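Removed from the display is one protein chain of the complex; every other protein chain stays in position.
Right, chain A next:
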Amino acid sequence: MEAIESIQMTGENRSAWTVRAPAGQTVTLETETVDVVEGEQIGWRSVEGSQIETSGKVSFTDAPEGRGTVVSAEIGYVPPAGDLGRLVAKLFAAEPNIQARHELKRFKMLMETGEIATGSYYRDQKDNK
């Protein structure tokens, strides 16, 4: 996930996130997992003190005829007010559904092949978009 700078476990079902926002800013939030159904669903929601209010879930269902697993993501958020809110809005405004699709496709690549494809041919190549 490209916008995420770091994730740290802070408790059994809690984690602290640092997300890169435009203009060199970062946004921090802490989430706890909720509505966990073993092998089927993982949900989360932000806890008090987070800079963004967010909740959502990732669910796993069998594809028809044994053709693998369908992974779906639902992501909700309420941006904070003020300057930071405008930055966060900008972060997600670039077609949030396309961004989510991209993240899901990267996840599929990682699960199926163990890596995420890149067309770059050296590590610092920046212009290959």
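Basically, a contact is a pair of C-beta atoms (placed from the backbone, for glycine too) under 8 Å apart; a residue touches a chain by one contact, two chains touch by 3 or more; residues count from 1.
Note that in this section contacts and distances are computed from a predicted model.
*Asks:* Leaving aside the chains you can see, what is the UniProt protein name of the one that's missing? Options: "NitT/TauT family transport system ATP-binding protein", "Anti-sigma factor", "Glutathione-dependent formaldehyde dehydrogenase" or "Cell division protein FtsX".
*Replies:* Matching "NitT/TauT family transport system ATP-binding protein", "Anti-sigma factor", "Glutathione-dependent formaldehyde dehydrogenase" or "Cell division protein FtsX" to the record, the invisible chain is "Glutathione-dependent formaldehyde dehydrogenase".
*Asks:* Of A:E12, A:E38 or A:E115, which residue touches the hidden chain?
*Replies:* A:E115
*Asks:* Suppose we count only contacts with the excluded chain; which residues of chain A make the list?
*Replies:* Chain A touches the chain not shown through residues 67-68, 98, 102, 105-106, 108-109, 112-123, 125, 127-129.
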